[in-house]
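Dropping a structure here in structure tokens format, bear with me for questions.
Note that one protein chain is taken out, while the other chains of the complex remain in position.
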Amino acid sequence: MRALAILLAALIALPLAAQDSMPPAPYAYRQLDDPEQEAAAQELMETLRCLKCQSQSIADSDAPMAGDMRHQVRIRIAAGEEPGEIRRWLMDRYGDYVSYQPVMSATTWPLFAVPALLVGIAGLLFWRRFRRRA
Amino acid sequence: MIAEIGLAALWLAAALAVLQLVGGVLALRGGIESELAGLTRPAAILQGGLVAVSFAMLLWVFAITDLSVKLVAMNSHTMKPLIFKLSGAWGNHEGSMLLWVTVMALAGALIAGVERRLPERTMQATLAAQGFVALGFYAFLLLSSNPFERLPQPAVEGLGLNPLLQDIGLALHPPTLYFGYVGLSVAFSFAVGALMTRQVTPDFARAMRPWILGAWVFLTLGITAGSYWAYYELGWGGYWFWDPVENASLMPWLAATALLHSASVLASRDALRVWTIMLGVVAFSMSMLGTFLVRSGILTSVHAFAVDPERGSFILFLLALYIGGALLLFALRAGSINEGERFSVASREGALVVNNVMLSAILAVVLLGTLYPLLTEAFDVRVSVGPPYFNPVGAVFAFPMLAVMAVGPLLRWRKDSWARISKEIALVAALLLAALILCTVLFGTALLPLLGLSFAFAVGVASFLPLKGRNLLRVPIATWGMVIAHFGIAVALFGMASEGAFSQEKLAALEEGGTTAVGPWGVQLESVDPIAGPNWTAMAGQLDVSYKGGEPTRIAPESRNFWAPAQQTTESVLVTRWNGQLYAVMGGENNDGRWQLRLWWKPFVTFIWYGGLLVALGGALALIGRVRVDLRRRSVRRKLAMRRNDEKALA
Partner (left out) sequence: MNWRLWLPFLIFFGFLGLAAYQLSQPKDEFIKSTMVGKELPYFTLPPASLDRPGVDSRYFHAGGPKLLNIWASWCLPCIAEAPQLERLKEEGVEIVGVAIRDKPSDVMRFLAEHGNPYTRIGRDDLSEVQLGIGSSGVPETFVIDGEGIITYQHIGDIRPEHVPVLLEELRKAEG
């Protein structure tokens, strides 16, 4: 089922509208020369959502806009910006949607509260179940 | 005529499902001696035969490409090779639903035919539940997705000659997942049956266990294959994206894994009764939830399936009916079921409880992360939950579980002491610590891959400890199954951690004749050749790749341009060595005439899927072992009964 899905996705992944004829942005498919900076950029790109595609990070997409976003990330990293700043810059523009890494906020706190609660429940469960016999 | 036979068989099967339901319910109320109760089992068996006929008819119309049948005209073509004509029968919504009910009805026929361990009332209730579930799917097929619908005018030619969709992986993948889902539906029926009669016994767990094991093996294979598929098809080297559709296939697996372990506690020790029932309901609800999420298109996924909100509503209705009903029954009945035997923390059961709680917590996290965007969208806020969330939060529960998994199988049932296995615990802990320190010093990468590598090492060694000091020839097959499955988890973990820690990426722009390197590989772009396919043209990069300066191999990744519909795809090429894969993707041409190449060297990445296969193999061995023991027990029981009869006759 999923395999079929992927192929169907391949069929619709590229918008039906015509594609632009411009070459990709300079740093869309080019790595930074400094391997440390490139690693930082790569790590950040994997956590940023491609806005034009369905559920893909900009590191995994051939969409031109994803290429432009990779370009932005790489030149900003090369210019010495921190990955956190770049993420915040994008989140200022697109909200929580653009980042796959939810940050604790008024809209996302349950994502962190529930696992914490689960840890608590698990601990309580073990404690109550085994207290008398351990 | 053929299509009409198929449709008629399907209607008859639906009628028999009603009979099965009514018979089972009457047996439950009036006692198993009532007249209709005797019909429940035959109804289930005959129903299996009828649906099989119906599915055979569908295969037939696809084999002869009967273009007056709408489904054939939409999805097939006279020029297709026979194998893809046949697989086309279930490569679409209607056909795949018919495949689902076929497997389901055959499973129902099998339990009706052979399962005699349980009290007859529980069995009747189980078959009634099975009939009820099947009935919903028959209704879905007959009322909203009839696969045998005729066209008013036969089509001149079919529409389904897309060569992209002619792939053997595509032909086999959906049935694999369906076998898994159906196995869980049988476990669900058993759980509901036991809940109705409040007879949650070790026999119930033993009857249910082969179905869980079977489902688990197929789900494992399905996820492993799907992950490899995504890995080479999407062309970016990722093997798991935490995409909603992927999560939809992972959640039933997590629930089935937990169920498998709790059922084995119930079967061996008569403990965890209520919990096992709960997991039986949850496991099937996860497969239905997955189907709902995938087919309704309610969540945005990279693997967008042919979605249809109307079908989504129907599946949601079935989900509400079955799962809502079962959970209501659970809330009403579970209070009156005894928890079962108690046990101490230092016992096999104790370790399995840890496993169950951790797996359930991971399941809850995946469920939450998958559905959370849906929740916020109701308030017009859009959020994304992705790998940076799932990986660490899942790891919080996964690593403690792995630690317990390493030593749990060494513990004895009911009551054991840590002191007895202190040597083994010390060994595992020492291995873990040594691996952790060694990996930190040698590689010093991020925390999760480090933990992954050291746990993979420790768990890999620990998984063989249960065999220590035993005569290997006399170890039961089921135990071998456990050992291999646990080892498979360690192998897969090693693959994932290596992929995370050691992958090297190279984006290069090369002119013809240019060279580059990625990890230990040297890569030379010899030439770029245009080639043409039936409905595409491609640029194929002729690459000579050599590992550590050795003999070069020629590979040719392609960048394909399709027309009608116009689209671009990449055909990546993988060079597999025992210690990893080179992953090469051909990109476009730069304006300076150089060609873009994406190259990855992924050490040990293949271990992810080898691990998955090992886990499935372990499950299959456990299944074989359990069924063999069951059969032997049955024949012993028969012989005993015969001897008793003989003695009686002699007396």
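We just call them A and B in the order they show up, numbering each chain from 1.
Following the convention adopted for this analysis, contacts are C-beta pairs under 8 Å (C-beta built on N, C-alpha and C of every residue); 3 or more make two chains touch, one makes a residue touch a chain.
Being a predicted model, the structure only gives us computed values, none of them experimental.
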| item | value |
| --- | --- |
| Identified contact with the non-displayed chain, of B:Leu172, B:Leu319 or B:Leu467 | B:Leu319 |
| Selected residue (touches chain absent from view) among B:Val156, B:Ala378 or B:Ala532 | B:Ala378 |
| Touching the absent chain when the full complex is considered, from A:Leu32, A:Met45, A:Met69 or A:Leu111 | A:Met69 |
| Option touching the unshown chain, where B:Met1, B:Ala331, B:Val441 or B:Ala532 are the choices | B:Ala331 |
| Contacting the left-out chain in the complete assembly, out of B:Ile298, B:Ala395 or B:Leu427 | B:Ile298 |
| In subunit A, positions touching the absent partner | 16-22, 25, 51-52, 64-65, 68-69, 71-72, 90-95, 97-98 |
| Where the unshown chain meets subunit B, residue by residue | 278, 281-282, 285, 292, 296-298, 300, 309, 312-313, 316, 319-320, 323-324, 327-328, 330-331, 334-335, 371, 374-375, 377-378, 382 |
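Assume only the chains that are shown with their structure count from here on.
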| item | value |
| --- | --- |
| Subunit A to subunit B touching residues, read off their complex | 1-14, 16, 23-24, 29-31, 42, 46-47, 49, 53-57, 59-62, 95-102, 107-108, 110-111, 114-115, 118-119, 122, 125-126, 129-130, 133-134 |
| Complex interface listing, subunit B residues touching subunit A | 91, 96, 164-165, 167, 169-170, 173-174, 177, 222, 225-226, 229-230, 233-236, 238, 241, 243-246, 249, 294, 300-306, 342-346, 350, 353-354, 357-358, 361, 364-365, 368-369, 372, 376, 379, 381-389, 393, 396-397, 505-507, 509, 565-570, 587-588, 590-591, 596, 598 |
